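Every protein chain of the complex appears in place save one, which is left out.
By written order: A, B, C, D and E. Residues from 1 in each chain.
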Amino acid sequence: MSDPGMTEMTGLTHLNAAGEALMVDVSAKDPSHREAKAQAVLNTQPEVLALLSNGGLPKGDALAVARVAGIMAAKKTSELIPLCHPLPLSKAQIDFELGDDAIRILALVRTLGVTGVEMEALTAASVAALTLYDMIKAVDKRAVIGEIKLLAKSGGKSGNFEAEA
Amino acid sequence: MSDPGMTEMTGLTHLNAAGEALMVDVSAKDPSHREAKAQAVLNTQPEVLALLSNGGLPKGDALAVARVAGIMAAKKTSELIPLCHPLPLSKAQIDFELGDDAIRILALVRTLGVTGVEMEALTAASVAALTLYDMIKAVDKRAVIGEIKLLAKSGGKSGNFEAEA
Amino acid sequence: MSDPGMTEMTGLTHLNAAGEALMVDVSAKDPSHREAKAQAVLNTQPEVLALLSNGGLPKGDALAVARVAGIMAAKKTSELIPLCHPLPLSKAQIDFELGDDAIRILALVRTLGVTGVEMEALTAASVAALTLYDMIKAVDKRAVIGEIKLLAKSGGKSGNFEAEA
Amino acid sequence: MSDPGMTEMTGLTHLNAAGEALMVDVSAKDPSHREAKAQAVLNTQPEVLALLSNGGLPKGDALAVARVAGIMAAKKTSELIPLCHPLPLSKAQIDFELGDDAIRILALVRTLGVTGVEMEALTAASVAALTLYDMIKAVDKRAVIGEIKLLAKSGGKSGNFEAEA
Amino acid sequence: MSDPGMTEMTGLTHLNAAGEALMVDVSAKDPSHREAKAQAVLNTQPEVLALLSNGGLPKGDALAVARVAGIMAAKKTSELIPLCHPLPLSKAQIDFELGDDAIRILALVRTLGVTGVEMEALTAASVAALTLYDMIKAVDKRAVIGEIKLLAKSGGKSGNFEAEA
Partner (left out) sequence: MSDPGMTEMTGLTHLNAAGEALMVDVSAKDPSHREAKAQAVLNTQPEVLALLSNGGLPKGDALAVARVAGIMAAKKTSELIPLCHPLPLSKAQIDFELGDDAIRILALVRTLGVTGVEMEALTAASVAALTLYDMIKAVDKRAVIGEIKLLAKSGGKSGNFEAEA
């Protein structure tokens, strides 16, 4: 198969041959340094974005609240995603890029562990975006969160991955 | 202002005049029946969707795992979203609509409470989508979660809301 | 059907007609005072029980630790049991009855709520029993927890229930 | 002492000489591969078991919900059992064996850690059983959960253990 | 007894006559509006305080992080304090007063519930203070948190309380 993102088509790793869910065995894997970057984008209106920031600078606590929510969510990932292994996170960071009518949330997570931190990065970005939505929903219920995706990962035997720009 | 989704442009309800975050006072509000519907969409590839279901029917536990994750996340919303009030949920339901290269997650949440359940429905849909991503990520790291949005809400003094189709 | 414990044989209340799990709608139910009593029994050996108590009196913190664990577990029930509604518990109590080679854990839980507290009482008794097992497992790995059952419930429209002795 | 399950009769490992509870020091222990198997049994009626499955095959989400609940509970063990050490679980699996009037829940847990995973396996089996009870309680309040016990453990300096059949 | 803060000297409300802990029965109490204010004080050095703020204005995210931590801790109180009843918080707010070598954390919590929110306010103030300590501990390990106390409470049948200035 030519698509490097599609490594095995025979089945889902989290289900056994009978289709039953399990938290798969990773006890034979050695810990290695792993990193994942993910994003989410909150699409709203220019006037609403202006409430969150002012000339690119934070205005009040809004962005800090979302940043904290994202970092804390990264640590809660294995409680939220049923088949995720708990991992000792060694770094979690949330950054924001403000556009005209959208704000992009970037999450970076690292571990020295036996599984990757893709889900931690995706969960952090998603919860940060939901937290921003919560703060603006009284002024824009139509805001939409989208483009939640993995940007890059490194470490582990499945090798590195980078999404095309 | 003509856009019914933009009710006040003067500030964010979760920040005080100094820009400081707080969990706002809802003690003067009477409990009422409230409902919210939200969605998330997981975009992947037809071969991957075929791993999750077969002719529209679940294949193994995959959809059930995501359904449970979404319902449990609805109950965790006030732990994840810092300024959300805790609410006694009276219903939580997750449905899936399978398309050719996407699966749409629909979350419905009800409460008899003093604040709306928009965040609970959005969080449930998002976590169910992330759980599906977790199960397919070994075969499609390029899957993207998008179109997370509120579909409808009812109850509460701010009135009903329905997103245009 | 003559068995008062078997009220409907047509299906499970937590699954819809398609067999899909949901947290069922209780928004039409009025809050009422509800109570449930449940038990668990830890079967071990007389010498081990003597480590937990002395002439019926607690010896050290062991019983207190299990009591606290049971009470805290009652409050965590809706986090553990996926389709349970969160409830505002108004009382939780754990009692112990020491026999020759067994200790019986009794849990009593009350709420003013829209669903019963059977699961809270059963969860409290179970976790208290597991906590006792944890403390004695170095001296008796063969201890067995059994007879976890509902003893009585009252309140709610399904009426009262009492297990035969 | 002849009983291999009774290794020390002088006291409980989780209490100090004054009878005070503590989370004991395991910092001198080296991580090793550890595994534990435990079970719980839900005793109900044939008609009720038929609601959970059909000819040995899953019917709807019921078993999947209990499986997910058990796996997530394994990850929550150190939050529930006060003196348990947190452990990085490397595998968690729940299986069901359907009998005529009972369903046996088998939990298997692995870690590469400094303490055993007996409590994780027992907690997973117990919570999966409680989750099944929750789904059938409207049709059989008299169902009883029993025979919660450790089946086997391996790894760690206390050596292997296997319950007799 | 002349001290209005000492209302009953006969025993502790959370222990029964045998000295056993329980979550006491509040099912006969009617919900009422309740409020509590509490404080904690972090004592450090002027140079360290200057890192947290600048001329009374926040400098970076430090105070926002502590504010969010305090609000989220208020919602977690019944998980942390074993015998506390879960309560539906209707407001939670954290304020800071910066002195020369100390920062005072003020927590205000409201509920419409059957028990008071003293513990929620005290827990919020304490966790906000601990969060500030966490951020400054690399520069001042000698910082001390003190004067954690209830400032005022209102609502409930035990009447109002206000600490002398």
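Here is the rule we use: a residue touches a chain if its C-beta (ideal position, glycine included) is under 8 Å from a C-beta of that chain, and two chains touch if they have at least 3 such contacts.
Everything quoted here is computed from the prediction, not taken from an experiment.
Chemist: What are the shown chains in contact with the chain that isn't displayed?
Modeler: Its contacts among the visible chains are A, C, D, E.
Chemist: From the list E:Val65, E:Leu87 or E:Leu106, which touches the chain that is not on show?
Modeler: Considering all chains, including the one not shown, the answer is E:Val65.
Chemist: What is the set of chain E residues that contact the non-displayed chain in the whole complex?
Modeler: So the residues of chain E touching the missing chain come out as 3, 5-9, 11-15, 18-21, 45, 47-48, 51-52, 59-62, 64-65, 68-69, 72-73, 76, 79-84, 118-119, 122-123, 126-127, 129-131, 133-150, 153, 158, 161, 163.
Chemist: Tell me where the left-out chain touches chain C, residue by residue.
Modeler: Spelled out for chain C, the touching residues are 61, 64-65, 67-69, 72.
Chemist: Take the complete complex as the reference. Which residues in chain D touch the chain that isn't displayed?
Modeler: Residues of chain D in contact with the hidden chain: 20-27, 78-79, 82-83, 85-88, 113-114.
Please note the rule applied: only the chains that are shown with their structure count from here on.
Chemist: Could you tell me the least number of steps, going only between chains that touch, from chain A to chain D?
Modeler: Tracing touching chains, the least step count from chain A to chain D comes to 1.
Chemist: Could you name all chains that are in contact with chain B and with chain E at the same time?
Modeler: Neighbours common to chain B and chain E are A, C.
Chemist: I'd like the angle of the rotation relating chain B and chain C after CA superposition, in degrees, nearest 5.
Modeler: Rounded to the nearest 5 degrees, it is 120.
Chemist: Copies chain A and chain B touch; is their interface built from the same residue numbers (over half shared) or different ones?
Modeler: same
Chemist: Let me check something: if the centre of a chain is the mean of its CA atoms, which chain is farthest from chain A?
Modeler: Here the answer is chain C, farthest from chain A.
Chemist: What is the distance in Å between the mean C-alpha positions of chain D and chain E?
Modeler: Comparing mean C-alpha positions, chain E is 37 Å from chain D.
Chemist: Round to the nearest whole Å and give the separation of the Cα centres of chain C and chain D.
Modeler: 16
Chemist: How many angstrom lie between the centres of chain C and chain E, each centre taken as the mean Cα position?
Modeler: 32
Chemist: At least two partner chains per residue is the criterion; list those residues in chain E.
Modeler: Answer for chain E, listing residues that touch two or more other chains: 64, 67-68, 72, 88.
Chemist: Specify the contact topology among the chains shown, as one of line, ring, star, complete or other.
Modeler: other
Chemist: Quick one: which chain pairs are touching?
Modeler: Pairwise, the chains that meet the contact rule are A-B, A-D, A-E, B-C, B-D, B-E, C-D, C-E.
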